[in-house]
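Below is the structure I would like to discuss, written out as structure tokens.
A protein chain is absent from this complex, but the other protein chains hold their places.
Letters A, B and C mark the chains in the order given here, with residues in each chain numbered from 1 onward.
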Amino acid sequence: MEIFDRLESEVRSYCRGWPVVFNEARGSHVYDESGRPYLDFFAGAGSLNYGHNHPELKSVLLDYLIGDSIVHSLDAYSAAKRDFLQAVGDVLLEPRGLDYKVQFPGPAGNNAVEAALKLARKYTGRETVVSFTNGFHGMTLGALAVTGNSMKRGGAGVPLGHAATMPFDNYMDGQTPDFLWLRSLLEDSGSGLDKPAAVIVETVQGEGGINAASAGWLRGLEEVCREYGMLLIVDDIQMGCGRTGPFFSFEEAGITPDIVTLSKSISGYGLPLALTLFKRELDVWEPGEHNGTFRGPNPAFATGAAALRTFWADKDLERSTLDKGALIERRLTEIAGEFAEAGAHVRGRGMARGLAFEQEGAAKAVAAEAFKRGLLLETSGPEDEVAKLLPPLTTTVEDLERGLDIIEESAHSAVKIAQPA
Amino acid sequence: MEIFDRLESEVRSYCRGWPVVFNEARGSHVYDESGRPYLDFFAGAGSLNYGHNHPELKSVLLDYLIGDSIVHSLDAYSAAKRDFLQAVGDVLLEPRGLDYKVQFPGPAGNNAVEAALKLARKYTGRETVVSFTNGFHGMTLGALAVTGNSMKRGGAGVPLGHAATMPFDNYMDGQTPDFLWLRSLLEDSGSGLDKPAAVIVETVQGEGGINAASAGWLRGLEEVCREYGMLLIVDDIQMGCGRTGPFFSFEEAGITPDIVTLSKSISGYGLPLALTLFKRELDVWEPGEHNGTFRGPNPAFATGAAALRTFWADKDLERSTLDKGALIERRLTEIAGEFAEAGAHVRGRGMARGLAFEQEGAAKAVAAEAFKRGLLLETSGPEDEVAKLLPPLTTTVEDLERGLDIIEESAHSAVKIAQPA
Amino acid sequence: MEIFDRLESEVRSYCRGWPVVFNEARGSHVYDESGRPYLDFFAGAGSLNYGHNHPELKSVLLDYLIGDSIVHSLDAYSAAKRDFLQAVGDVLLEPRGLDYKVQFPGPAGNNAVEAALKLARKYTGRETVVSFTNGFHGMTLGALAVTGNSMKRGGAGVPLGHAATMPFDNYMDGQTPDFLWLRSLLEDSGSGLDKPAAVIVETVQGEGGINAASAGWLRGLEEVCREYGMLLIVDDIQMGCGRTGPFFSFEEAGITPDIVTLSKSISGYGLPLALTLFKRELDVWEPGEHNGTFRGPNPAFATGAAALRTFWADKDLERSTLDKGALIERRLTEIAGEFAEAGAHVRGRGMARGLAFEQEGAAKAVAAEAFKRGLLLETSGPEDEVAKLLPPLTTTVEDLERGLDIIEESAHSAVKIAQPA
Partner (left out) sequence: MEIFDRLESEVRSYCRGWPVVFNEARGSHVYDESGRPYLDFFAGAGSLNYGHNHPELKSVLLDYLIGDSIVHSLDAYSAAKRDFLQAVGDVLLEPRGLDYKVQFPGPAGNNAVEAALKLARKYTGRETVVSFTNGFHGMTLGALAVTGNSMKRGGAGVPLGHAATMPFDNYMDGQTPDFLWLRSLLEDSGSGLDKPAAVIVETVQGEGGINAASAGWLRGLEEVCREYGMLLIVDDIQMGCGRTGPFFSFEEAGITPDIVTLSKSISGYGLPLALTLFKRELDVWEPGEHNGTFRGPNPAFATGAAALRTFWADKDLERSTLDKGALIERRLTEIAGEFAEAGAHVRGRGMARGLAFEQEGAAKAVAAEAFKRGLLLETSGPEDEVAKLLPPLTTTVEDLERGLDIIEESAHSAVKIAQPA
């Protein structure tokens, strides 16, 4: 591993908690070079909702490549892109009555966010974008300005502007009515908040600590947006593609965002791909006004189209995700009960769940113990206070149970309490 | 093609000049659905320097995928990443005496640029970055601020700051000594230019119109950077990976940038991958200070490592690129001679060449004619005044000649002159 | 008056409500060209706390000028400046135990604010300044960024940044605990609020609508500042110089700001003068780092020193202001009672008082009626919903009563209610 130390920047991060070299991966398991398996409750931070190297998608991908189909085509027309658009239309948009257009803004989630922000500003002619406490939208300057994390903001090296942070759902523990502050600012011509172009929100904040907004809060937010002429951007990069049950995480709330960003699991195979979807009337882009090299990653179109058709033609995955999510919640709630003394509690929705600890360092310790026991578990939240569970949606109930057992054992081993309840 | 109209955003661009659906691709040719071949002098805007679907890289990629090697690993350690780093060290850095560290900043060139700018600002504690007229660095807010194109800048929707534009080599037609303006500003404490963190430059501006900086100008720029304590960032995303002959486009000038960005052809197969390289002492990143989902695209590591070992273990490709570049230059110069009346002239270096026209619309017309004749040709420059040639470096001499013939014919058909010389 | 129309910019404002030409002024009265007197409850927006052309100050000013004492001295030493500093030290600072240094930042309040913001940023090395809803600090770009009024912000023509707006005392009608939002943001490293350099606040917001912060809220704010290492800037330009009773408006709360801005009545005679006071340890300015032409307006120093010694050597003015303030409050409360139907209520502290109406247009109508009856009355608040009373502190009780009678009559004449209570 010397070469990583010698050649890779100190910015590397996950490898520090998991000091092994991964090699193979299948379904919910990854294997290090010694062949040791790890149960993956991390799923590429939500990029592998259908597991690693799903056999059907793999077959599609291999066929695509073997046949010398075109791999890179910028934003020219390709058969693979057409098929992907067809799948997006048939599987995602039509059944949900969404009249969206699709932009391929570049291969990464931050490209989708940057395009969304640019379009919202261009369309409205305004500059301020409302973001939320502990929101996370990416590392490029535009996306970073609407991201809460102070360490990552500090990396910008320049002041971040044109954004205003607002309290996410339940941020102040119910001590203040929802949207009281935002509405007060919008209503009052002396508030100091310049009329915003848009609001950008995650329905469940993944990096921010698995903070799930309630359906009511999301509906309230949509209402504020409509009332004050602000566009509603849902960043569904981590929570879309079925993570919370339905394909779009905002479906449960019954809202219709003006702009939606997707990435992570949209290719279905962990390949870089990102989309910015927006209402037809917002499509005021000039040709080429936003461009980029990797806007036509055809292998990802091929697996992406297959993933949509395989997993989203019916309601099976959605239902199983909700069931498995309920199972996870139940088990985590039991575990949290044992660690009430450490301030343990459960967060999340669907298969995006968090076991949060008020006790400093507890979540990180649990994740470290879990790794020793063969479970990959991320932490999140501003102080890494949440053990974050994002297992592939395709994880079997047995594997889920096994992973939850490991979490329980790890907590017993890692969290200091006088005596477990 | 109706679905593109119906579902894809108006921002799409290349497809407008090439209204066919591409399907397959091999070497220097792509094929539309009817099976019609197109000779590709565009190469994914420089992303396909080794041609489409190169058989050796394809074989590596298929083996990687068939074996269920890990595809997505964020920034955990993977065997594929290790091997890629090994190849970077052995093939790129050591032989050139470059003591660089490697950051994987995300899958796209703009991620590499954003990381470079952030690091330069963090390291120096300064904010201003000097960029050059007609420079192009990407569409995210940080990268866009150092990009010249006014249409693309306008898409930002917010003012772009922390940057200062300076004249690129020969910008003012030799009417002013090199760096006189920049040096005057730096020397003078009353100039209004805040001390810059860095300079970001392309050795040959691709999007900006195939403007090639001379080796002397680049050495002069390095000297100014050293003298005034500014970091020198070479954005080698389009001109690196051998486009101008040597792997790095700055090698000819004998300069050593502090930071180098790479993307486009670095995976060798058109897959999204980007690198930010920087001198060891600049590695002041905190772990996780810059992150992102697609920083471990292992299939791209696999093909990327293979590409480095296949094409850069010896000097063969460099030599053949220089030879082919000379051939292209010779032929273009002849063609330009025939169209002196339309202000035709030749630009570029290695296999990045441009046939520029002063006559408005001429370059676009040539590209349109070429497409009819089965040649893919991009235009660039602020007014699309340059027909831009970026054929795969592996294009045969026969194909090059054929493509140049098409260009000549297209010019005769498209450019209005009294009578060809 | 044709020349005003012809030559003066449309930006002129007060003259529109008072379409007469003023000529002379004495004490609490101004006179138009026809000799008609107006009782002045406006006092130059708080610049004439000792009335117009106060005889003692006038005598000092005439002596100064007659004797050919130096009028303009930039920031050279002058006898008048020395005497003014002496008075500031003896009368203001020493008795209150304030170890402040004095900066002469330019002649206007905005200069004092700009200097305060610059110093706070320089001293802390941070950029964000927390401001409050409906705060008003001036029209220059730095001051405007911490000002709430949207119309005035819009005049900037560029986005205003490096500031974050927070709820002023009672902004959300007691529906949320004080500082819950600000503390949450400061406590949470993921909140999106970059660590602020300072907080800038008015104890009573004059332009914002005579919103008076409670002493408890101000103490709470000072506590938050101490806890999180933010500098506390009190902008006492309108409410200082005795407007609320004590010389500094923050004395009642028992807090000690890090930086204080003064202007308006500090010269005592309506002459341009402004001060930035700050704790000794904050004096990190380089010589000349902030400069300006009118930093040595000696006639204003002369009247300013005399005003301090005349009015602030004992507690008489403070006491009489509190008494008169109580009288005004009592009378306004009675009037408001009669107009409960129009949502009338009373705001303010000391001799800064407001009669606010929820009924749209009522306050402006009252002011217009009052003008007809010979009373000058300003409106303020984001929707001009407050009739604002800032009579000279030296106004006699008889004149106060007379003015209040006029307000009552004007309300009866101007405010539409079913039937007065």
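Please note the rule applied: contacts are C-beta pairs under 8 Å (C-beta built on N, C-alpha and C of every residue); 3 or more make two chains touch, one makes a residue touch a chain.
None of the values given here were measured: they were computed from a predicted structure.
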Query: Looking at C:286, C:314 or C:398, which makes contact with the chain not pictured?
result: C:286
Query: In the complete assembly, which of B:147, B:267, B:291 or B:321 touches the absent chain?
result: B:147
Field: Absent chain, residues of chain B that touch it
entry: 127-128, 131-135, 146-151, 153, 159-165, 167, 171-172, 175-177, 180-181, 184-185, 188-195, 208-209, 381-383
- line: chain A residues touching the chain left out here are 158-159
Message: Under the stated touch rule, tell me which residues of chain C contact the chain that is not displayed.
response: 1, 3-4, 6-16, 18-26, 30, 33, 44-45, 47-48, 52-53, 58, 61-62, 65-79, 81-82, 85-86, 88-89, 93, 101-111, 114-115, 117-118, 120-122, 127, 138-143, 145, 151-152, 154-158, 161-162, 197, 237, 263-264, 269-272, 276, 278, 283-294, 297, 299
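What we mean here is this: only the chains that are shown with their structure count from here on.
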Field: Geometric centre distance via CA averages, chain C-chain A, whole Å
entry: 49
Message: On a C-alpha centroid basis, what's the spacing between chain A and chain B, in Å?
response: 31
Task: Scan chain A for residues touching two or more other chains and write them down.
output: 127, 151, 161-162
